[in-house]
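I have a structure I would like to understand better, so I am pasting it below and will then ask my questions one at a time.
The complex is shown incomplete by one protein chain, all other protein chains being positioned as in the whole.
And now, chain A:
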Amino acid sequence: MTTITTGGARQGATAPPGPAAKARRDRHGTRGSTRTFWLFAGPFLAGLLLFVYVPVGWSFYLSLFQAQNTVTPTKFVGLDNYADILTEGPFTDSLWTFTLFALIVVPLTYVLALALALLVHRIRVARAFFRSVFFIPTACSYVVASMVWKLSIFNGVRFGLANTVLGWFGIEPIAWIGTVSPPWYWLVLVTVRLWLQLGFYMILFLAALQQIPKELYEAAWTDGARPGWQTFRHITLPQLRTTSVAVVLLMLIAAYQAFDEFYNLLPNTPYARPPLVYLYYTALGQGQDFGHGSAGALVLSALITMVTLLQGRIFGFGKADR
């Protein structure tokens, strides 16, 4: 870099001239900053090491053992745990559950968040009100929202909110989270997540929309582009590319980590058990099978990493914004 900050410039101006003095100052500066770096970054790195890398390493160790009811196992089983969980069974089922969940929730959140952002961006009156009113649910906890959804809105008995409304039209009460044909529980799961996360992604899109230079639109109109779909398709959407990639990535990872609403809304059932819920019941729950649990956790981490890298490859996430 060639820019010189005011501090540096002042220092340069007041320091005595001569190569020796400059070298001394450099050495001092470098050593001082190294110390400062470790002083400030050290605790953070130590925390990272202690709370992230050590557990990951330990998980790997556990995944090679028969670790039943203990985290200090003795019976080495090699890759058996991986073979067990990767053969067709509840873990592979849970991966399908997740995939289906992601397929529904990611595009839906993307479209709705973008639509909301466009509406709120265009609005002329009560801007602050509309922005906050859609954002507020983000502050609500998944557990609380799940409870509201489960106990009051999508309660399966006749006096649940949704069933009361259906009752006005003479429709029989529906057991929202208790039936698989039709699978109404997806409606409950997806709406609670949409309600909770739409506002957050809307804010991200809103910020990106405000970054798009007005001149681009003016130029497009001058060139004969019609306002509406044409400008949206050729100006707005391409300009939102970086944000879109980030948003999709965040949503995918959030979907991979889906736990709270599944755990709180549904009982432990094979038809709606995403990987984390399955692993929770296997390792930390009643199963106490840390060997298989760790193997599953590592497989899941590998999957998330792969998807993230692949997505980065395809969409160029992480590259400088052109």
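One rule holds for everything that comes next: a residue touches a chain if its C-beta (ideal position, glycine included) is under 8 Å from a C-beta of that chain, and two chains touch if they have at least 3 such contacts; residues count from 1.
Quick note on the criterion: contacts and distances are computed from a predicted model.
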Protein name, per the UniProt record, of whichever chain is missing from view ("NADH-quinone oxidoreductase subunit M", "Sugar ABC transporter substrate-binding protein", "Copper-exporting ATPase" or "Sigma-70 family RNA polymerase sigma factor"): "Sugar ABC transporter substrate-binding protein"
Full-complex contact with the absent chain, from A:Ala145, A:Ile177 or A:Leu276: A:Ile177
Among A:Thr36, A:Ser132 or A:Gln230, residue touching the chain not depicted: A:Thr36
Contact set of chain A toward the excluded chain (per top definition): 1, 4-5, 7-9, 11-12, 25-26, 29-30, 32-33, 36-37, 39-41, 43-44, 47, 51, 66, 68-71, 84, 89-90, 151, 154-158, 160, 175-181, 267-271, 280-281, 284-290
